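For this depiction, one protein chain was excluded, whereas all remaining protein chains were kept in their positions.
Naming follows writing order (A and B), and every chain is counted from residue 1.
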Amino acid sequence: MQEFLQYLFSGVTNGAIYAVIALGFSTLYSATDLINFAQGEFVMLGALVLVTLWSQAHLPLWAAFPLTVLLVAAFGMVFERVAIRTVRKPSPILLVLITVGASIFLRGVAMLIWGKDAYSVPAFSKTQAIEIGGAYLLPQSLWILGIVVLLVVGLNLFYHRTLTGKAMQACAINKRAASLLGVGTQKIALLAWGLSAGLGAVAGVIIAPITMSSYDMGTMLGLKGFCAAMLGGLGNFWGAVVGGVLLGILEAMGVGYASSSLRDAIAFFLLLLILYARPTGILGKASTQRF
Amino acid sequence: MNAQEEEKPAPVLELDRVSKSFGGVRAAQEVSFSVASGHIHALIGPNGAGKTTLFNLITGIYPADDGSVLFEGRDVGRLEVYERVAAGIARTFQNVELFTGMSVLENVMVGLHVRTRCGFFGALAKWPWVRREEEQARGTALDWLKFVGLEKMAESQAGDLPFGWQRLVEIARALASRPRLLLLDEPAAGLNARETRDLGVLLRQIRTRGVTLLLVEHDMSLTMEISDRIVVLDQGRKIAEGTPREIQADEKVLAAYLGQGE
Partner (left out) sequence: MRVLANVIGYLLVGSAILAVGLWVDNYYYFQLLTFIGINTLLAVGLNMLMGYAGQISLGHAAFYGLGAYTTGILGVHLGWPPLVTLPCALLVSGLVAWLVGRPTLKLHGYYLGMGTLGVGMIVHVLFREWSSLTGGPSGLPGIPTLSLGPLEIPGGRPYMFVVWGVVLVSFAMCQRLVHSRVGRALRAIHFSEQAAAAVGVDTARAKLQVFVFAGVLAGLAGFLYAHMVTFVSPSSFGFLVSVRIVAMVVIGGMASIWGSLFGASLLTMLPEWLHVFSEYEVLVYGLILVVVMIFFPQGLTRGMLDLYERARRGKTGSGS
């Protein structure tokens, strides 16, 4: 029982992080119909920028957190301008290759800047771990869960209550309708990239205290975030949370009760399972070309 | 009922209460009609009436929600898209779907896909029969290009051709699969008056080759001139069917077209 609780706590914590990454995929997808294979690299950047701001610039974490998110979000927007909008005839295959290339490039750049070392930062609060039924729950886990809930509520408010948010949603459904609302699709794409990169950075920031951060952490996190997004339904914010937590728990139980070598395989099996179970493309969108 | 059917030629295509909706949009609602062998049959109706959807249901691009599609008396509802082509149903598209990166000749040769046999290993081994088949395919494709008057363009890139010619290539490509039923989705759209007249002649020639035609067309003078029978669709429903003369006199049809202007 104690063991089980411990696995559960760690699963939910990891799952919440996958959920934040999934939110990044979902916001971008729902506005631009695009899946960014470099999303995990934004997470890595979030963690490592935070490390630098905290250890080199000696900023307190509460100040470094928002600054990191802003920096990475700005970077996401620059990326959109430089590498996405410049594509003359965008097609999924081109954009997959560009974002894959970008992810490898960013990884290399991060290795140039931060080297191959792994870094860590202290937890957000210094309180002791809480004991529940013999298992320990880290205060950082509570922070993470709290932040996830805040993000989802915030995103839902943004999408349903603000004009910009509504326009972003309209953009996904119909580009013309969006421009009727008076918001250019280009502006929306830029905003979506900023938002999505920022969400990636948030995931990086909240994970930094509980794991060692290094230049190559992003790829796996990105894939797991995508898996979570697919599980919960791409573009669905609460779905991302459900998917992330589900994946986190399955992973933790698999590692705990079977073998730690299963850790990554579980996510990929789930990913393939969900992709295969809905072969027409999730939401049936990808393949119904109209004549 | 029976007596009536016996005096007409046997139907090539029969739709029986075919329905399809997309989310809330009911694009086809219990549509039934049949197309007699050797006829030129037209399907008309305002934009969004569900004409293209019906083509997609007949060719299997969408599965029907309900109802059945019979081709030469056989239910083809379960067949894959390519199997229906092999069975003898070919089509063209409203927005011309040529393989733009390939030559005109190659486009027509893809149309011969269901009438040729060379598979993966055949292509690798290039047996004598594969070479012969390839030569024959080339010849047949050229013949079809000649039939639509474009044999001179055989080696051009399909995407470089003027729009009107692209339509003709698409017809040649469809004919290459030796269909017994040819579905044409707005073949005259985007053509000038002269091209439209030539198209009318071509369609009649196709019919004399034993191909039954079902066409969606907005050009009323062409439709009225060449069709043996017309079905009118509005908002997914069949609202009228008859000879061109009957249709022209039908008030429901007039109302449907006038309603579109609002």
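Please note the rule applied: contacts are C-beta pairs under 8 Å (C-beta built on N, C-alpha and C of every residue); 3 or more make two chains touch, one makes a residue touch a chain.
Quick caveat: nothing in here was measured; it's all calculated off a predicted structure.
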Checklist outcome for this item: Among listed residues B:Glu14, B:Glu30, B:Asp65 or B:Glu134, the absent chain is touched only by B:Glu134
Checklist outcome for this item: Touch assignment to the omitted chain, from B:Met102, B:Leu142 or B:Ala189, lands on B:Met102
Checklist outcome for this item: Of A:Val153, A:Met212 or A:Leu272, the residue that touches the missing chain is A:Leu272
Checklist entry - Who touches the missing chain here, B:Val114, B:Ala188 or B:Leu203? => result B:Val114
Checklist entry - What is the set of subunit B residues that contact the non-displayed chain in the whole complex? => result 59, 61, 80-82, 85-86, 90-91, 93, 97, 99-102, 106, 109-114, 116, 118-120, 122-124, 126, 130, 133-134, 137, 173-174, 177
Checklist outcome for this item: For subunit A, residues touching the missing partner are 34-35, 37, 83, 86-89, 92-98, 100-109, 111-112, 219, 223, 226, 230, 261, 264-265, 268-269, 271-272, 275-276, 279-282, 286-287, 289, 291
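The criterion applied here is as follows: only the chains that are shown with their structure count from here on.
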Checklist entry - Taking each chain's centre as the mean of its CA atoms, how far is subunit A from subunit B in angstrom? => result 47
